[in-house]
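The other protein chains are all here in position, but one chain of the complex has been omitted.
Up next, chain A:
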Amino acid sequence: MALKMVKGSIDRMFDKNLQDLVRGIRNHKEDEAKYISQCIDEIKQELKQDNIAVKANAVCKLTYLQMLGYDISWAAFNIIEVMSASKFTFKRIGYLAASQCFHEGTDVIMLTTNQIRKDLSSPSQYDTGVALTGLSCFVTPDLARDLANDIMTLMSHTKPYIRKKAVLIMYKVFLKYPESLRPAFPRLKEKLEDPDPGVQSAAVNVICELARRNPKNYLSLAPLFFKLMTSSTNNWVLIKIIKLFGALTPLEPRLGKKLIEPLTNLIHSTSAMSLLYECVNTVIAVLISLSSGMPNHSASIQLCVQKLRILIEDSDQNLKYLGLLAMSKILRTHPKSVQAHKDLVLQCLDDKDESIRLRALDLLYGMVSKKNLVEIVKKLMSHVDKAEGTTYRDELLTKIIDICSQCNYQHITNFQWYISVLVELTRLEGTRHGHLIAAQMLDVAIRVKAIRKFAVSQMSALLDRAHLVASSTQRNGICEVLYAAAWICGEFSEHLQEPQQTLEAMLRPKVTTLPGHIQAVYVQNVVKLYAAILQQKEQAAEPEAAQDVTQLMVERLPQFVQSADLEVQERASCILQLVKHIQKLQAKDVPVAEEVSALFAGELNPVAPKAQKKVPVPEGLDLDAWINEPPSDSESEDEKPKAIFHEEEQRHVKQRQPEADEEELARRREARKQEQANNPFYIKSSPSPQKRYQDLPGVEHIPVVQIDLSVPLKVPGMPASDQYVKLEEERRQRQRLEKDRKKKKKKDKERKGRARRRGSLLSESDEDVAPAQQVDIVTEEMPENALPSDEDDKDPNDPYRALDIDLDRPLADSEKLPVQKHRNADTSKSPEKEHVPVTEKKPKKPKKKEKKLREK
């Protein structure tokens, strides 16, 4: 300590400036943290000095430490001291430190109000500038309210350097103190025509940002912006304005019509890619908003697409990326113009840059049609095999599923192909998206009745193969598909060719390594299979075979009873008891199959995802009213648990004795059907939340036709979707030939044209491709009297809502910005008085420090 005192001379203190600190840290790589904590101790000593230069030097070093991740908020008060230094050199250090570490929670910030006001009105433009810059980073609602008027005055400062900063900071003030927007707006608007380009640019910046958030309030400024757009040569300003017009046109289509011409001119004339790109973007926005009105905007679309193609073909990856981004916007309204460039997009899939590939994938989503779906997915599948990182591979996987399932599978003509694609995707080990594949398998199998037989055969093959179970141990997401496979094989067991084999596969000991929720589904569906096998054996009058199956169940089920997963354990023990009971009955030669199958009778129908939400509350039903009066607190709860256990026990006993007669069973079946119909949670299939049109018109009327399978159902080894691609091509070929033959009868001359058509799929129009089999996509059930959509997009926390203010209404007296008159006058004379009004609001801690300041 004594040594420190000796060292504490000003000279020593000055020895360690920012550069010394940095150098010291670089020389102490081994014990950096220790060295820095030493330095912080020194800084604390320096901050205790009276010399403002020492303090400023210390604060400067703290700013560096802040960058390295050290919290410096403890020095907030010292930072304020340095901010209030008279020299610009120190003031700038203080404001920089404040801008790095002050925020709304900094309690001493309220001490700064008058210091900042003083700096704002300083005769030196750089004092003012530094204060404005600092304030822009830490302005609070209180500061905004107290200083709004001062800043507004600065918007008319003689120096453009101050004007542009004042204009820009007004945006922050508006956000923190929305009441200031109306009084300040007229002056802000004036600045749009400021002689200084920097000030003008700042005003455009602020107004564009305001307008972007609440465009309707700024429509009246459109003519002014239009004028600026046609006169300004500053590309930054032009970009901002053009971007703003993109936000305004949806509200005012007439504006869009006027814009097309000047924008097209700019597109043709500008050499700045950034400006060209924004022009194209806004033309796209205009065309989207005009989509019905103008007859001849196809020329503009062509121009945009053509320019974007140039960007995409550029060797600069940034232009390529942006070109694809803009292309996807056009795609939404004018898919045909983009589809013509499919070659380019597919080419981008091979790009070495992942973000370009992702953009291309996004585009593909909108480009698929019935005729090219198979081709595009095939291409994507080949990329899945090549993909190195799992992130991109997973992205490909989700994209394949998105593309295929979009719009209620409208592009899929052959569901056998789709199922085999899904099965092929199960080869991806380590993917996070096993559940997505599983959901698709369930969705397709449930909703596309015609495909069930095929789906079941594929799923049983999956269950048979051990690789998914084997890899499940390493937290592998792909084993999720077994969930779907087990459920599909169980629920639609009537389609299984060799149910016994599947049953054995599902009872293999390895299954117990699967996650609990999958095992639970296994257990439940094993019984469904078992019921189906019993039925089969009894009908075939093979009682011994039936007993063998029962024996298999009794032997294998205990492995699930031992499961650590409650759900698995509970289901397994219930079922084991049931099977044991059946075994007894079988021993007495009682036929049981009928009754066991009855447990699973009934058809499952998919329920729309929002069905539950849309059930209307019946008239006269008050959901908040008590059904029974709430029990009073004093009532003893002793008896309750007992009663519950007692009841449960009884219920279990009942369940284990399926001795009901025919009538009873029928009644139960009916009740079960009823319950299923009313229970939206019965099926947990959650297909991807992509756009789905629930009420596809007339799907009910499409007759369900049995598939005439041209491929053997049992595919040995891995099913290959390619096989179906070939078959599909052959089928389409046949279809075309058929058509051609018909045409031939009419016109014999067009042979040449046809030859070309046969050569490429591209020239074929989408309507030509008829689906392989008429597929009945079961529409999802909705409750009766479903309410119309009740979505509320508005976010109540949106800060810009407060700025949704009518700017055309004349200003009332009550709206004028608060001005602090007399205190302004004597700020320079008695700085210690300034803090008096704030101290009342202030927490205790800073009070002490403040005294110190006053003593000086």
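Here, a residue touches a chain if its C-beta (ideal position, glycine included) is under 8 Å from a C-beta of that chain, and two chains touch if they have at least 3 such contacts; residues count from 1.
Here is the rule we use: contacts and distances are computed from a predicted model.
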Q | Protein that the absent chain corresponds to, by UniProt name, given "Mitotic spindle checkpoint protein MAD2", "CIB3 protein", "Adaptor-related protein complex 3, sigma 2 subunit" or "DNA-directed RNA polymerases I and III subunit RPAC1" | A | "Adaptor-related protein complex 3, sigma 2 subunit"
Q | Among A:Asp107, A:Asp142 or A:Glu209, the residue in touch with the chain that has been omitted | A | A:Glu209
(Q) I'm checking contacts with the chain that's been left out. Which of A:Tyr70, A:Phe226, A:Tyr365 or A:Phe600 qualifies? (A) A:Tyr70
Q.
Can you say which of A:Ser274, A:Ser597 or A:Gln735 touches the chain missing from this structure?
A. A:Ser274
Q. Per the definition of touch given earlier, which of A:Leu111, A:Ile169 or A:Leu266 contacts the omitted chain?
A. A:Ile169
Q. Touching the missing chain, which residues of chain A?
A. 11, 14-15, 17-20, 22-23, 53, 56-57, 60, 63-64, 66-71, 87-90, 92-93, 96, 100, 103-105, 124, 126, 132-133, 136-137, 161, 164-165, 168-169, 171-172, 175, 197-198, 201-202, 205-206, 208-209, 212, 234-236, 239, 243, 271-274, 277-278, 316-318, 320-322, 352-353, 355-356, 797, 799
